[in-house]
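One protein chain is absent from this view; the other protein chains keep their places.
Chain IDs A and B follow the sequence of writing; residue 1 opens each chain.
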Amino acid sequence: MTNVSSNRQPMKLQTRRTLTAYTFLIVPLLFFISIRIFPTLYAFSLSFMTQDHTSGTIDNYKQLLQDPVFWKSVLNTGLYVIVTVPLQMALGLIIALGIQRVRHFRWFYRMIYFLPYITSIVAVSWVWRLMYDQNTGVFNQILTWLHIPPQGFLGDPNESLLSVSAVMIWQAMGFSMLIFMAGLEAVPKHFYEAAQIDGASKWKMFWKITFPLLNPTIVFLAVTGVIQSLQSFTQIQNLTGGSAANAGGPLNSTLSIVVYMYKNAFTDFNMEYASAITVVLFIIILLVTLIQLRILNKSYEY
Amino acid sequence: MKKSKFTIFIAMIICVLILTSACGKKDDSNSGKVTITYWQYTFPQKVDIIKDLIKKFEAENPNIKVVAQDFPYDQYNQKIAAAVNAKKGPDIMNLYYGWLPQYQQKGYIQSIPEDFMSANDIESYYIPMIQASKINGKYYGLPVAVRSLALFWNKDMFKAAGLDPEKPPKTWDELITMAKQMTKMKANGQYEQEGFAWDVNGQGYHTFEEVLLRQWGIIPFSDDGKTVQWSSSPEGLEAFKYWVNMTKEEKIGDRNFLTDYNTAFKAGKAGMMIDGSFSVAATKEAAKFAWGVTTLPVREEGGIKSNFGSYWTNSLAKGLSGEKLKAAEKFLKFLISEDTQKEWLDKVGELPAAASFSNDDSIKSDPIYGPFVEGLADAHATLFVDEAKERDSINNAVESILLKNAPFDKTFENLVKEQQKIRDQYYK
């Protein structure tokens, strides 16, 4: 302990610190435990029951292991993560940097790029569906004009996942942009000034100063981005689901783990099986996050 | 000192929250009255008519108060599941007949009490179609109105294609021929106009299961609902091929055209569609062209007629007993009365479910509702055990044929196996 004021009574200070910490944490922690932890444990316990109420079985898990639809959803979810997270972060960063460089109309650009994130998913999904429409959609109109054959997009199992991913990226990059904006502003200006005096180029400044100092931001966006992407649901549900279509289709090509769980819980009323899916998902997310934190979290000396 | 500031602040927030939450609470102290809750999904005309009916009912029964609540259709099942799990479910719930087997299995609903309406009473009161809701010899819901399918056709498009606008097709072959004349496709395979709004998820799979299969001589399911009989003769595969080939080979329509079959027709871009009576009001509002309704096509002139009927029923929650049960029964009786059904037809556009209306000429001669009523006489309601799963399975089969060029016979065989598996799982 190299604390300045700890000379006289180090133990007492430490205990007091701990006490303070927990005083501040007690209400939030209680809240978390009752709102998140307990319900989760309840949901997890359901996974050990089957529909005819026999408890203490791992039948659901056995069924899960052999369920080809479940594994397809795992594959799809992995693809969603790999495709969307890096792209939305990269785009968000590029836009945030670009906005920082210009002098006028910053608020306008920020607002427009943020719009996709704030617009209601229902309205937005239907606009996208119309744009993707194989026969009359504007994308195919453009492709035809460029003499490229029309594509199936949401209707083609080979393109559907990418089509949905495009919508996810479109929505999420504004969010990345916002966080990067905050992160960029938090970089102390005197670093840039010092580097400029030393004659560093813009490119070098970015890689040696900005990028490293954005590390906490990048870690944050990567970890939360992956966690959220692993739980993809609303865009898929709205773009491929509804009364006239099959959520997660066509042929389960866009099905994610959470969409599959939702189907089991609320369309098939098989809460128990759905809970088992949730448990497996939780384990996946936990493992991925721990690995990520290990790799990404480096501290930088100032 | 600082701690107290903190506590004051927290206390303030808690006060605000309690105050605002108090705004939402309702005063439900009722003296001497029995209150029952009725849940339905949000269909504006249905919500309105239920409101009126409740007023009438409460006037006649001053000791009973009925609280009606409605929820968005997409989340309706979830809402009920959550509420019932929390033991705060409704007393009476409006359910799609296809959901009854699952609700019954999960223990959410009880059978209609014998002393209120026995199975015999029910069967003699209603048209035969509703017997699809008999589970283990008991009925779990009472409908007010039923729906059937009919063929909608776009008279203006017929005329433009050189067809007689007053002569819709009578057989399936005629339908395909006429549809071909109205289909407009670009060189690259994109539809500009489809002759027939072919689809699976809307009414397509119903059309296949209850109309085509039967007309091709197959009874889709055994009487007890446990066996899938689609491949009981090679005609089953033939019917399946015929149906899917409408979009695959004959190219008279595409299920993805203009997002769905209903939209395509309303937009005036589909020559014909098969849809239920619930579509009439919306079509009236949106269609900017002359259109008509007729009975469904048959395989050959004079051949078997068949139709798919469906309905929403009103079910009693499990555990409902005593005074509340009696009150609920009274409301149910009121709801399914013949007077209510007539009003329902006028305001909602769904056909009366009581058998007494089968010979009602005023409905039969109505140009729009007539074909639906005619279709009712030959209508069958599919005995679903898991409507969503069954629909998914047939959808996947069709898509593997259309998107992956899977062979018809193999795919159909697997489809029947899958459908049988779904039934086996339910009945085990």
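Just so it is clear, contacts are C-beta pairs under 8 Å (C-beta built on N, C-alpha and C of every residue); 3 or more make two chains touch, one makes a residue touch a chain.
Everything that follows uses one rule, which is that contacts and distances are computed from a predicted model.
Taken from the listed names "cytochrome-c oxidase", "Sugar ABC transporter permease", "Glutamyl-tRNA(Gln) amidotransferase subunit A" or "ATP synthase, delta/epsilon subunit, beta-sandwich domain protein", the protein name that UniProt assigns to the chain not shown is "Sugar ABC transporter permease". Residue in contact with the omitted chain (choice from B:263, B:337, B:358 or B:420): B:263.
The omitted chain makes contact with just one of the residues A:147, A:189 or A:294: A:189.
Listed by residue number, the positions of chain A touching the unshown chain are 3-5, 14, 17-18, 20-22, 24-25, 27-29, 31-32, 34-40, 42-43, 95, 98-99, 101-103, 105-107, 109-124, 126-128, 130-131, 136, 170, 174-175, 178-179, 181-183, 185-190, 216-217, 219-220, 223-224, 227, 230-231, 233-234, 242-244, 258, 261-262, 265, 271, 274-275, 278, 281-282, 285-286, 289. One chain is missing from the display, and on chain B it is touched by residues 1-3, 5-6, 13, 16-18, 20-26, 41-46, 69, 71-75, 78-79, 81-83, 85-88, 202, 258, 260, 262-263, 266-268, 278-279, 281-282, 285-288.
The rule we apply is simple: only the chains that are shown with their structure count from here on.
Chain A contributes residues 27, 129-130, 133-136, 140, 144, 149-150, 155-157, 242-246, 249-252, 263, 266-269, 271 to its touches with chain B in the complex. For chain B in complex with chain A, the residues that touch the partner chain are 10, 73-74, 77-78, 81, 102, 106, 188-192, 199, 201-202, 254, 256-262, 386, 388-389, 391-392, 395-396, 399-400, 403-404.
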